[in-house]
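Only one protein chain is missing from this complex, and each of the others stays in its spot.
After this line comes chain A, so read on.
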Amino acid sequence: MNTLTFRFFAVVLVSITLAFAISVSLNYFKFRQTITILVAERIDFMASDLAASIQLGLDLGLELQAIENVRSQLDRAGLLDPGIRAIWVVDGQGATVFGAAPDLAEPLPSLDTLDGNWVRADDGALTVVSPLRNNFGLTVGAVAMRYSTERTEAQASAMLRDLMQSALVILPIILIPAILLVFLVQRRTSRRLHTLQGRFEGAHPEPDPDDDLGRMAEDVLARAQPKGQP
């Protein structure tokens, strides 16, 4: 373990593997973030679109509860994407008036505070709330949509798995030639040290004229030689 060969190989192995580990993990997180944003944008559009069509009824001066086609619109919207877990409409007080609200870990925000759409990711799903306003600009309710992020999570996991497999294929391709080259570097350093050791122990290996350590060893041995001895 405590040999020059082991240390050289360990340095190369650790450096390259660490760099790969960093690269794989950062790329995974980037992908996960990008795909989550794209899905959130789409769900945001779908909720806004549904809110816009319900808004047509409000623009005619109807009460939210009195708009007849809301239920059918919710049903139709629910069929557009299998990832949609629930769509429901709440009134100004947050009470559900159409559809069935799922159990949420945290309640929806107060509608009075909503400027535009509200998006939250929790518990394997995205929740989007799009406010509904009457002719006077008052918020009288909202469309809420809960979308499962299982597919995007699965895509991200598949991405991580694929990247790890790719790294496992690439690493040996890179490491084998790198280790062979390192072996050449290590062999030269080992040879220098063996030559030094040999000279100090009284052997006479062929000195390398370019090796400054070797030249210094010659000078040390010359000093160690008792005066008068050749």
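Just so it is clear, a contact is a pair of C-beta atoms (placed from the backbone, for glycine too) under 8 Å apart; a residue touches a chain by one contact, two chains touch by 3 or more; residues count from 1.
What we mean here is this: contacts and distances are computed from a predicted model.
Peer 1: There's a gap in the complex where one chain should be. From "1,2-phenylacetyl-CoA epoxidase subunit A", "Sarcosine oxidase subunit alpha family protein", "SoxAX cytochrome complex subunit A" or "Putative MFS family arabinose efflux permease", what does UniProt name that chain?
Peer 2: "Putative MFS family arabinose efflux permease"
Peer 1: Kindly note down the residues of chain A that lie in touch with the hidden chain.
Peer 2: Spelled out for chain A, the touching residues are 2-4, 6-8, 10-12, 14-16, 18-20, 22-24, 26-27, 29-35, 38-39, 41-42, 45-46, 48-49, 80-81, 155, 159, 162-163, 166-167, 169-171, 173-175, 177-178, 181-182, 185-186, 188-190, 193-194, 196-197, 200-201, 210-213, 216-217, 219-221, 223-224, 226.
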